[in-house]
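One chain of protein is taken out of this complex; the other chains stay put.
Order of writing sets the chain letters: A and B. Residues in each chain are counted from 1.
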Amino acid sequence: MRNVERLCLAHFWVAFAAFVVACVLGTWQMWVRSPLGAHLGTPGQYFMSVTAHGVAMAYVLTTFFIMGFGYFVAVTALDRPLPGKQWAWSAFWMAIIGVVMILVPIGMGQATVLFTFYPPLTASPWFYIGLVLVVVASWVWCILMLVAMREWKRENPGRPVPLAMFATVANAVMWLWTTVGVAVELLFQVIPASLGLVQTIDVGLSRTLFSWTLHAIVYFWLMPAYIAFYTMVPRAAGGRLYSDTMGRLTFILFLVYSLPVGMHHLMMDPEHGNGTKFIQMLLTAFVSIPTLLTIFTITASLEIAGRLRGGRGIFGWIAALPWQRPAVLATGLAFVMLGFGGFGGLINMGYGMNAMVHNTSWVTAHFHLIFGGSVVIMYFAIAYEIWPRLTGREHMSLAPLRLQLWLWFIGMMVMTLPWHWLGLQGQWRRVANFNYADPLIAGWGPWVIVSLAGGVVLLVSALLFAYNLFVLHRGPSMATGRQLYALAVHPPQRVPAALNGFGLWNVLVLVLMLLAYGYPLAQFAITPSPSAIVHRVY
Amino acid sequence: MAELHAGEMHERYILKTELLWAFGVGILIAATLSVIVFTALTMDVNPPSNVERIDPKTLHLSGEFAEQNLGTTVGADGSVTARVIATQFMFVPRCIAVPRGKRITLRFAAPDVIHGLLITGTNVNTMVLPGFVSQVHTEFTRTGDLLMPCHEYCGLGHSEMWAIVQVLPENEFKPGQDGRVSCAQR
Partner (left out) sequence: MQSDQHSDSPDEVDEAALTQVMRIVPLGAGILAGSAVALLVLGYLAIYLLVFLPRGTVG
């Protein structure tokens, strides 16, 4: 492990520092737009905060965490040193420079375009170039993951790639595909516009290119949580993974189906018609399959653990699980939030029903619950699991870890459930202040305050999370720890090549992307949209 | 050897159960999709589906979205159309009169940046992109004033951007000589 401890910790500390700052900003935002803070904060400050909050959570926390976790898995699951460690460090510093280049213009009010930066609103070029640097750094990570797997396969001919690494590489391959959309948008449309090289921009094209990235990116964020579900949680619970094969299939399905569905973010857009939107809905239904498989497989894995511990009857195994272990507790809480968040997501994708919720607080509720809730709570669990291995120290007590996880769960539910309700009432998104004098909006006030209370609980949880990791550096030295990775009920001796590599799946991705995005993108070349004037905000 | 055999039996059993589960959820997904498809076809429930281009740089000067054409008009054939511009940071007109119980076509255009809108209590929801006309058909079922906010970030004034949709009963929805209907003064 001495190979990559510092590399992993560097990535994680950047990720979690960004996370804590973003939590502070998010809480402030909720306060100033609630009745309690109605006269505080200017729109300029509010939207600057929203931009920083979104960028920190969606681009910094995630990318750095995933890179750090990937390096950890590549070394521990494959049981060999990381190839190209110098490249990994170079990528880290390039990403750091990128983050600074993103944050400085934001702080100067020259990039108040939100993390989705929809043109024609155009920010300072430094903002976009900084983003490009972070993305390029992540591409270096992707290549290193592929190289690590390839070298292991060469040294271990015919053997199945350990599931944790197989999944990590699936995520890396998917990320390479995912970033194409936003890279093309930035390099060919937005950066030329922000440099003043062009004065107009095709908005239909930019929206469509961004949508390519916008949905698949959430699966990029989600895969580490699922890696934990399949490869760490069954061991933490004291059992086995129900099916290694289903694990491989799940990650392949994510690779294949995350990408062609991006246009369900454009259901309400005027640049695409019914036919495209209907196909998008069908494909989106397919991307629910890996999650539905996962729910069953992981629950079955937990059932094994519970019954091995003496649980009897149809549900007796649930109470028998070792809930005092953070990884197990986090999984239970994650699944509850996955239920609610998934419910919201099914409604979002529902062809006609999207009209009921688009750009309302329902959407805000959905992604905070599913990403901020189910996924990030597993990021916490992963951190708690591997930090001792990275630092060589033990948690003194697991109680503060469990408290932090419970606070996160409670805070997230209290914050997001009212938002669902408010969204159905018509409360819309990205608002600096509401006119609470209006009788309709006044009725929303109490629920906004309830939501704010949830947010404050989350902030406390976030601070406790950082504290728990921080004190671990001073904890007692670790005795021999328990094994990290789970075994399957039937550990595979051999797997078909299709479940051990990605050649076939890349072809399938290409075919699906041509089917889904081929015409919708080509139409902008055949009949370019009347272009809009670039609108600089700096 | 026996362990290997037991492992393979496990594996076959496990895959069988996974297949059973997949089949079950497949049925549920198919059923849900059928409900969506059925209602889309029979009840005219669709996302905005009209793809129509318009030059944002000139739309205020002449043609359909010139200032004098904005608002609600009743055509010679009785069809009701409302034309609204979304711009930083207001809708033009700020009050849109619509009839209760009659099919209406709402058409939106933006000359500057991306906006979006919804009408509270209804399923009317659309993005408005510079370069395209957004069109939504609907029928308002209850009289009263509805809020129509801009729901996509369009700049610092986004929070103040909203319009009122006034749903008028049949006897109050009277077009003038030019076919136009304005909001009732209250």
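As a convention for this text, a contact is a pair of C-beta atoms (placed from the backbone, for glycine too) under 8 Å apart; a residue touches a chain by one contact, two chains touch by 3 or more.
Please read these numbers as outputs of a predicted model, since none were measured by experiment.
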Can you say which of A:I97, A:I295, A:L398 or A:I449 touches the chain missing from this structure?
A:I295
Would you indicate which residue among A:I304, A:L369, A:A432 or A:A532 is in contact with the undisplayed chain?
A:I304
Touch with the missing chain holds, among B:V35, B:L61 or B:A184, for B:V35
Residue touching the undisplayed chain, where the options are A:R389, A:R402 or A:R536:
A:R389
If you put the missing chain back, which residues of chain B would it touch?
3, 6, 10, 13, 17, 20-21, 24-25, 28, 31-32, 35-36, 39, 43-49, 121-125, 136-141
Take the complete complex as the reference. Which residues in chain A touch the chain that isn't displayed?
1, 75-77, 79-80, 162, 235, 238-240, 242, 292, 295-296, 299-300, 302-304, 306-308, 314-315, 317-318, 339, 342-343, 346-347, 350, 352-353, 355-356, 389, 424, 480-485, 487, 489
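Keep in mind that, in the parts below, only the chains that are shown with their structure count from here on.
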Quick check: how many Å separate the C-alpha centres of chain A and chain B?
29
So in the complex, which bits of chain A are touching chain B?
43-44, 47, 112, 114, 118, 120-121, 202-204, 207, 242-243, 245-246, 266-274, 277-278, 281-282, 285, 288-289, 292-293, 296-297, 300, 346, 350-356, 358-360, 425-426, 428-434, 438, 440, 489-491, 527, 529-533, 535, 537
In the complex, go through chain B and note every residue touching chain A.
7-8, 10-11, 14-15, 17-18, 21-22, 25, 29, 32-33, 36, 39-40, 45-57, 112-114, 116, 118, 120-121, 123-135, 147, 149-159
